[in-house]
Each structure stands twice: as C-alpha cells, then as structure tokens.
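The complex is shown incomplete by one protein chain, all other protein chains being positioned as in the whole.
For reference, chains read A and B in written order, and residue numbers begin at 1 within each chain.
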Amino acid sequence: MHARRFVPTALAPTALAAFALALAAFAPLASADSSSRIALVPGGPHPYFAAWEQAGADAARDFDLGAADYKVPSKWELGLQNQMLESLVTQGYNAFLIFPGDPVGTVAIADELAGTGAPVMALAGCLKDPSEAKFCMGTDTGNSAYLGTRELLGNLPEGAKIAHFTGFLVDPNTQLRIDAVERAAEEAGAEVVQVIADIDAPEPAEEKINAYLAAHAEEIDGIITTAWVPAVVASSALRKIGDKRIKMVGIDHDEVVLEAIEDGYVHGTMLQNPYGQGYIGAYVADKLRGGCEVKADAPFASNALTEKFIDSGTVFAGVDDVGDHVASMQAITKELFEGFESTYLDC
Amino acid sequence: MTSDERLVAGESPSADEDTLRAAGFSPVRLLLSNEFGLIVLIVLFAAIFASVSPAFLSKFSLYALGRTAAVNIMIGFSMMVVIVTGGLNLAVGAIGVAAAMAGGALMQALGWPWPLAVAGGLAVGAALGALNGVLIVRSGLHSFIITLATMSIFFGVMIFLTRAESYRGISAAYAGFGRAKLFDILSPLLLVSVGVALALSVLFRLTALGREVLATGANERAAELSGIRSDRMITFCHALSGALAAAAGLMLVSRTGAAIPSMAGQLGQDWLLPAFLGPVLGGTLLSGGRVSVLGTFLGAFLVTMLTTGLLLMQVGAFWVQTWLGLLLLFAVLVDRARRSYLVRRKLA
Partner (left out) sequence: MNGARAGGLREGLRENDWFGPLLVTLAAVAIVTALNPAFLSPFNVQILLLAISVNAMVAFSQMIIIAIGQMNLSVGAIGGLAAIAFAGMMEVWGVPWPLAAVLALGIGLLAGLANGLLVATTGISAFIITLATLSIFKGVNLGITEAQPFYEIPAAVKSLGNDTFLGPLPWLVLPCAAVVLGLWYTLDRLSIGRAILAVGGNAHAAELSGISVGRVTVAAHALSGLLAALAGIMLVGRLQLGQPTIGDDWLILSFAAPVIGGAVLSGGRVSVGGTFFGVVLVAIFTQVLVLFSIDPFLVQIVLGVLILWAVGINRYREVRSRRRAGTVVT
C-alpha cells in the first residue's frame, strides 16, 4: 500500500513534467554523465518536499543522470538524517542536495560528504557559514515572510494586531521568518501579539492553533502563517469560525489553502518553488561533477546564515492568481534555469 | 525482589540460576556462550552485508558505523547499570539531553573551556540520576513509574530553560572529536566507549562496590542481611546511569557540533529501544544480579551494524524499526527458551 503523496492539483505532476521537458530544450547540451548519482535528502517527512521526488525523477530523465533519488529520513531527527547520508555515501551516491536538519548540526556531515569528493548543496534551507556546501538555493524565506506580512497588513487598519504561526524550531528558516515578520509589522505600525512556533505537524498545529483561536480570536485582526501545516490548519480554522473578519496570508500551495483563498476566507498565499529547487539543483549537481566550478565572484545574495545564497523565487498569489499558481512558479523556475550556468558556473 | 520488581522482570530466574549453580554448571560458561554467539552474529552479518554491498567495508562506512555504535553502546551501558539492580531507568534519554544541553550552555553561554563543560555536563547527569535513585529509595515505589515521571519533568525543565533552542556555538576543538579519524577508520568516540567498557568491567568484576551492586540486584533481602546498604547501591547505580547517559549525549554534541534539544526525540523516548537492546542482547538479565559489559558492548554494536546494513540494503529507512522490534522480541524469546532448556536438562 503506497501512501499518496500530496499534490497541488491532480494535473500538476503532468503539467510539471511537460514543463520540465520544455525546460530541458533550453539546456545547453548537457554532458550525458550517467555516473552522477544524486540524492535529494530533506530533514524529515513533510508535504513541502513531495515536489522534490518528481523534480529529481524529471531531472534524471532529462539530463541522463545515473540517478536523482529522493531519500527521506523516517523522522525529523538529526541523527537519522546523518545515518541516512552516511549510508547513501556507501550506496554510491556522489552528489547531495540537502535540507539541513539543523543549520549548524548538519555542517559536520555536509563537510564529511564534501570530503569524499561529492558536491553538496543546501536546498530550501541553508547551512550556517562556514561550510563546504557549494551554495544554498532556496526561497528567501525572510523576504517571503516580509512580503507576505506587508500584503496582510496592507489589508488591515493601522495598529492591527496579528498572530504568527510558523515552523519547526530546528528549521533554519524559522528564526529568519520570525524576524522578518516582526520587521514588517514594525514598519507598518502593527503588532505581532503572538508567535507560535514548532507546529509544522498536524497534531500540535491542530491543538495549539485551535486552542489559541478559541481563547484569543477576538483580540487579533490578522494571521500570518509561514509554514505549510500551520497554513492548512489555520485556513480550516478560519473556515470553521466563518465570519471572515480575521484576514490571513498563508504559504505554499496546499489545496486546503487554495480553496480557502477562492472562497474568501484567506487573503492569499506566498508560493515557494520546491520543484524548481529540486530540478535545477540536480542539474547543477551534475554539471559540478562534470568539471564545472562555481564562479568565485558569482552574484550571490546573502541571508542571516550564509553568504552564498541563490533565491529560488517567491510570489504572492491572491484570489486572482490561485487558479494558475503552477504557471507562476514555472515562470520563475524557467527564468532561473536559463540564466543559471552563465551566471553562477564556470564550465 | 519485591512484587513490584516482578512487574518488570517477569518470572525470576534466580531460582534457575541457583539450581544450575548447585548442579555444578558454571554460569561463567553460560555467559561466555552469549558473548561468543554475538561475535559470531557480528561476523556473519558483516559478511552478508559486505557481499551485498562491498562498500560496507569501506573506510568511511566502517568509520561511520563505529562512531554511531559508540553512542548506542554508551546508551546501552546507561540502562545496563540500572537493570543490574533489577530496576529501570526510562529517563535515560531525558537525562542525556538535559546534560548535553547543560554542557552546551556551559560552553557557549558561559564560555567555559570544553573539558570543564563536559565535566559539568557529566555532573548534571549524575545529579539527575542520583535524584531518581533517591526518589525511588525513599518512596519505595517501582523505578518504572518514578523514572516515567522524572523523564517528563527533566525534559520539560530542559525545554523550558533552553526555550527549545539549540546551542550552536560549541567549541570547535570539541566538535573536532566527532569528526576526527584515527588511521582513517576509527573514531575517538568509539575509543571513549571502549574505555568506559573497560572501567565498567573492572567495577563489576574486581571491586567490592561492583560485587555489592550485583548482590543487591540478585537478592535484595539477602544483601541487606549481609550488611550491604542496598539503598546506597541503588542510588549509586542511578547516578552512574545518569552520568553514562550524559556521556552519550555529550558524544552526540561532539558529533554534530551543536547541542540540539531534539537529539533524543520527544521526552528522550527515542533512546529507549537502543537502551534495552544492548543489554538484553548482551545477556544482562532484566531481573538483575547478572551483568555482561562485553555482552552489552557487542549487543549494541550488532544492533548498530544491523541498522546500517538494513539501510544499505535498501530495506528502506521506514522498515528498520520493525526489524529492531522483531530482533528484541526474538532475543528475549530465545534467551528465555535457552534458560528454561538448560534448567530442564540439569534437572532431568
């Protein structure tokens, strides 16, 4: 019995696959280096990374890779991720795209992997410098949270009070998001009255978000969620409450969130680009194994964790854009892909 | 053994052992056969895994295996020293994490040099363990429920004090241990475990203290009658258990270069299975009074090797836990069968 992975819409995988083929047409003739065995390893099970599996499979097909496999540890535990990565080395994988189980704790294993000659990239979450990772490609989560909060506050009166629901504390992005939301609120003269973190899993999210709203719904005007599961749970909760007084901006593209936007319970969502991260990441890993080097003077951005950051893109999707959110992210992925080699690599 | 202790240990085999001893059968040989069996299993499985995937014997693979085993061995020892007295310590994970976070705090927040911070962490572990021991002895309650409660308390206090945030500014020298390679294949952490194993062996075989602990575990009443302060023994064992758990936690900190509150799972539960697998496979009886340090070492090593091998054979990370549970079940069943067979044979 194979559990169903969650997909944004039933059509999305087909659309993405077709899109990937189209992208591949733009790729400069990829060296058919079928000895590249790439592993995409998240920190643990989570719906966000479901797109990586597809992205890896498509990249393996399009660029003739030996393998681009999605390997997920059975729990969000650093020890398990470490053991998995060690095992993957022994199994012959020679390039790694990793979502750090902890921004500092994963540096050790990343350096060890790099020591075996494998290119290592941080994906969707960054390692804290200094590390042997070639770069970090992900959503500029701080920026995304900032933009999302500004969108939310733009819809609320001055001096509004908002609650912020966010992800795991070990997630390198969480603190970035908390700080960004705080900053955006300050600039707009609003107040973040409550931050609830570590609820990026259904049970704690259900428990805490519902309990919070039961007690304090009257006191807040808006909700900003910067993690997948809290966004889903908060959308459902607002639907249950029903009065559409509380405005919300969510994140990612879970169907529950998208439907809530269409029905007016949620103002909009900040889309991220997991598919693009996985697809482009696998492509670059192969290139690096084929002899390309990362440019010393590449125009990296920087965030609180690292100086070698590449933004994989984010965009706000409101009620007018939700129907076509896949297209929005495809556009961003295409742009990033086309310019990647010339911008960042020396081949 | 009180009726409460029987809660956990099931039937007491002490009658069996006495019969065996009286019949002239050397328990030493019995013990030896268990360790020998483990060595055979280790070699056997290593051969199987190597044939499926030659990379299993690569330097990196063996190095990683040794390093992971080092921590599991320490966790096994932590539980072992409590099982010896016929009790349990469910709080091994909670104490381990709490002590590790304390060490991290000392290193980062107070800027202590790492040897002092490590000593501090070990002291915290021993203190928490001693607290368990005192509670158990004073209340007369079973160690299961006491450590179930303290597991929750220790973990909760730790989370509260650290606000569930990791310490990421661990001294680079200390983190270096976790990454260092001796002869490309040996981790210093494994050497630490070996050292501790030797120390524990000496404790139980050669010192009066060790013998008194074993006597307390075998038959508390009789031990009391012969002048052993069983209360002190139990408290000592729990304190030692706490210190060993702390050592395991601190080793993890060195390995990852950061002190992370979730290193042992929620409430430290994730350490429970390895904590029991090592000693049980190694022949340390749950009823107490008998210990095998070498057995625990080999048992924990075997379990780590099996986990590594299962991952390697693409069994899938998700099925590993099932296999470990089956292994534990199998091990206790075999052990039970073996002992009752031996008893029957002697009596026949």
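The criterion applied here is as follows: a contact is a pair of C-beta atoms (placed from the backbone, for glycine too) under 8 Å apart; a residue touches a chain by one contact, two chains touch by 3 or more.
Computed from a prediction, not measured in an experiment: that's the story for all the values here.
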Sole residue of A:236, A:312 or A:330 that reaches the chain not shown, by the stated touch rule: A:236
Touching the absent chain when the full complex is considered, from B:114, B:204 or B:276: B:276
Residue of B:53, B:72, B:108 or B:150 in touch with the missing chain, whole complex considered: B:150
Touch criterion as defined above, residue of B:38, B:128, B:159 or B:342 at the omitted chain: B:159
Missing-chain contacts mapped onto chain A: 1-6, 44-45, 47, 50, 72, 74-75, 194, 201-203, 206-208, 210-212, 214-215, 236, 240
On chain B, residues whose C-beta touches the chain left out of the figure: 2-4, 6-11, 88, 135, 139-142, 144-146, 148-157, 159-160, 164, 266-267, 269, 272-273, 276, 280, 286, 316, 318-326, 328-329, 332-333, 336
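Assume only the chains that are shown with their structure count from here on.
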Cα-centroid distance, chain A relative to chain B, in whole angstrom: 38
Residues of chain A that touch chain B when the two form their complex: 71-80, 82-84, 86-87, 89-92, 102-108, 111-112, 116, 128, 169-170, 198
Chain B residues within the chain A interface of the complex: 53, 55-56, 58, 60-61, 64, 68, 164-166, 168, 175, 178-179, 252, 255-258, 260, 262-263, 265, 270, 307-308, 311-312, 314, 317-318, 320-321
